[in-house]
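Here the complex is missing a single protein chain, while all its other protein chains stay put.
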Amino acid sequence: MLKVVHYINQFFGQIGGEDKADTPPLVKEGPVGPGLALQQALGDQGKVVATIICGDSYFNEHVDEALAEILRMVEQYQPDLFVAGPAFFAGRYGIACATVCKAVQEKFGIPVVTGMYPENPGVDLCKKDVYVIKTGDSAAQMKDAITKMVKLALKMVNKEEIGTPEEEGYIPRGIRKNYFAQERASKRAVDMLVKKLKGEPYSTELPMPEFDRVPPAPAVKDLSKALVALVTSGGIVPKGNPDHIESSSASKFGKYDLEGIVALSSETHQTAHGGYDPVYANENPNRVLPVDVMRELEKEGKIGKLHRYYYATVGNGTPVAKAQQYGQAIAKELKDAGVQAVILTST
Amino acid sequence: MKLELGNIFIKDVIFSNETKVVDGVLHVNKEAIIEALMQDPRLAKVDIDLAKPGEEVRIIPVKDVIEPRVKVSGPGGVFPGFISKVSTVGSGRTHVLKNTAVVTTGTIVGFQEGIIDMSGEGAKYTPFSKTLNIVIVCEPVEGLPKHEHEEVVRLAGLRAAALIGEAGRNVEPDEVKVYETLPLFESVKKYPGLPRVGYVYQLQSQGLLHDTYVYGVDAKKILPTFMYPTEPMDGAIVSGNCVSACDKNPTYVHQNNPVIEDLYERHGKDYNFVGVIITNENVTLADKERSSDYTAKLVEYLGLDAVIINEEGFGNPDTDLIMNCKKISEKGIKTVLITDEYAGRDGQSQSLADVDKTADAVVSVGNANEIVHLPPMKKVIGDPKAANVIAGGFEGALAPDGSITVELQAITASTSEVGFGTLAAKGY
Partner (left out) sequence: MVKELERAGLPTVHICTIVPISKTVGANRIVPAVAIPHPLGNPELSKEDEKALRRKILEKALEALQTDIDTQTVFEWQ
C-alpha cells in the first residue's frame, strides 16, 4: 500500500482561521480535514500516513525555514506520494502548495500533485514542473478536486501515460508534444472555419502564449565614460565558424575577441545564421555587427570603450527558453566584466 | 475558370530507352534527360537515380520536389514564366503522373536543405516517402555565385519534371477531377445564401533559398493579389526555397495545395469559396505593413466573411501571419490560421515569435524542434555530410554508422503549413 503525506494550511488543518495563520509547521499522524476525502478516494490503494499543517502567513514570511522543516517532516515518513491542498483560490495557501510540491518533487523524486483555481498565483509558480488539478474557486468543490488529484497521482505512481489537460483535469503545463491527428491539417482548418462561421464552438490547437515583461533598466548617465558591449543574434562569427554554431536552433553562443579589430570584413568574419539570405552579411559583416562605426564612436569619445569581446548566437528557430539561458549567461559575464550598456543587433 | 486534372496512377518507375507510360509503369530515359539538362552550361554534371517507397534510401540535401505534369488542352503550359511562356494557367486539362515526383539534390556548400527518407522513422514525417522519386543530382560548374547556383538547380528540376510529364500527354487518365471557380459576381449570384470564404496564401520571400515565384515573378516584388484557386493548382507558383525544409512548400505542395483542395470539398455546400489572395513575407517592416494592409483591404473589398491564412516558414514570418490575422479580424472578418511551432526540443518554449489575441482559431502542424532519430540507410543519394550543416541539424548530427539525429525541421515538408500532413501538436 502506498504511503501518502498530505500538506494543508491551518484553516483546513482545523487549527484556526486568519488568527492562526502564523502557525509554524506541525505534523499529525493520519488524515486531517480534507485528508479524510483523500483517504476515501485512495481506498485500499494508499494510506495517508501523515498530515503536515502550516500557517499560510508563517510559510510566506519564513519560506526558507518553513520549507526546510516541512522537508524534514516529509523525509521521516518516506512517502511514495505527496499531495498538497487543494488550495482553490487562496493565494498564500496556493503559493505554499506550489513551493512545497516543487521542493518535495526535486528532493525525493516522488510523484506530487496539488489542486488550485487557475487564477491562484501559486499556479504560475509550479505548473511547468508540477501537475496542478484545476479546481473551482471554493472548497465546495473539494470532493471533485480530490477525486481528480488521486486519479492523476495514481497514474503517476504506476507510471502510466498522462493524458491531455482536458482528459486529466490539470492546468496546462505549457509543454507542446507532437502527435499524428486523424485528419490532415488543411481539413482541420476548413472544419474549424466552418464552425467559426456558424458560431459553433471550436477549440484552437494553439492557445496564444503570454510573454512576460521586464521593467526598463535605468539609462546610462554618461556614455562617454561607459564600457559598451556588442551582442548579436545574427550569427556573426569568425570565418570558418570555429564553434560550429548551428544555422538554426543554436545550441550555444560564441564569445569572440575584438582586440585590434578596427572593422569586420569578409576575410575575417561571416554569418552562421540560416534564416536569411547570407550574401549581404558575408560581404560586409559590419551590416549586422557594426564594429567599424563603434570604433569611430569610441575614438570620438561618444562612448567610453567598446568591450573587448562580443557575443553571438543564431536567433533562427532558437527556442525562447534557450535564448533566455544564453541571455542570462551573457548578462552575467558582461556584468562581471564591468560592462554598463549593451547594443544587441538582430536580423 | 475550370480545370480538369487527369490523374494517371503510376505503379512503378524504371529506367528505359524511351520516356513513356506503359500499363501504369513510368519509363524514364535517363540519358536523354541528362543530355537535355546539360544544355545549361552552368551545370558540370547531372545524374539521375530512383528512390521508391519502403527502400532503405535517404535523399539529402533536398532542394525541391516537383510533380511531373503536362498541359493537354487550354491556355498556357507547365510552369509558366519558367518552362512555358507566361500565359494564364488554371483552365483546360492537365495530365498528372500521380504517385511520382522529381526530387532535386546536390551539394550546395553553405546552404541548407531537407531530408527525405524512404523508410524508417523519417519516412513517417515526409509525404515524399510515399512517392516514386526520380532524383536529379546536380553539380554546377565551379565558382558559380550562390544565387545563380540556386537558379540552376531550380530550373533543372522544373525542366526534368516537364520532360517526364510529357509522357502523360496521350495516356487516358485513371480519374479526372474537375475544379471550377466562377468570376466573383457570378459566383455570388449562384450561391446567394452562402457565406463567402477565401484563402490568404502567404509565400516565403526572404531572399536566397527563401524565395517563391508566381508566373516567373519573384514573390518579394509583388503586391498581394487575387487568383483563381485553379491557377496555383496548375503550376503558377514555383518554389525557390528549402531552408528549414519542414515548413517550406516544395513546388509539389503548391501544385497540390491541400487548403485549396479541401476548401473545394465543401464549396457550394457550407460556403462559397470565391478565391485565393497571394501575399508575401518580406524582410523589411515597411514591406510587411504594406502587404498585410493590402491583403486585409482585398479581403474586405471582395466581401469575404472568413479566410484561412497559412504561414510559410517561422520566425519573422510569424509577424506576417499575425499582422494579416489582426488586420483582417479588425474588419470583422473571421480567420483561421495554420502554422507550425518552435517550442524547443522539450516543447516548453513559446511556440511563435509574435502573437495576438485575435489569433483564436489556430491549427498547429507540429513542433519543428522535436528530435527524430533517423536510422542508417543502405543507400544515400546526395551528400550525407549535409546533416551537420542543414537547418535542424547540428555538429555531430551524423553518427559514424550513418544514422542521423536531427530536429524535425530538417525533414522535407514534415510540418507543412498548408496542412499537407496529419502531424499536429497539443499542450500538456
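Note that the chains are named A and B in the order they appear, and that numbering of residues resets to 1 at the start of each chain.
Rule of thumb we're sticking to: a contact is a pair of C-beta atoms (placed from the backbone, for glycine too) under 8 Å apart; a residue touches a chain by one contact, two chains touch by 3 or more.
Keep in mind that this is a model prediction, so the values were computed, not measured.
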Omitted-chain contact residue, chosen from B:E166, B:D247, B:D262 or B:D318: B:D318
One chain is left out of this view; which of A:D80, A:D243 or A:D277 touches it in the full complex? A:D277
Missing-chain contacts on chain A, rising order, are 211-221, 223, 228, 231, 233-234, 276-281, 283-284, 286-288, 290, 292-294, 296-297, 302-303, 313, 315, 320, 323-324, 326-328, 330-332, 334-335, 339-347
Where chain B meets the left-out chain, the residues are 206-207, 283-285, 288, 316, 318-319, 322-323, 353-355
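Basically, only the chains that are shown with their structure count from here on.
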When centres are defined as mean Cα positions, the distance from chain A to chain B in whole Å is 36
Contacting residues of chain B [partner chain A, same complex]: 110, 112, 124, 146-147, 195, 197, 206-210, 243-244, 258-259, 261-263, 265-266, 270-271, 283, 305-306, 308, 314-316, 334, 336, 338-339, 341-352, 355-357, 359-370, 389-395, 407-409, 416, 418-428
Using the touch rule from the top, collect the residues of chain A that touch chain B in their complex. 128, 162, 164-165, 172-190, 192-194, 196-197, 202, 204-209, 211, 244, 246-249, 251, 274-279, 315-322
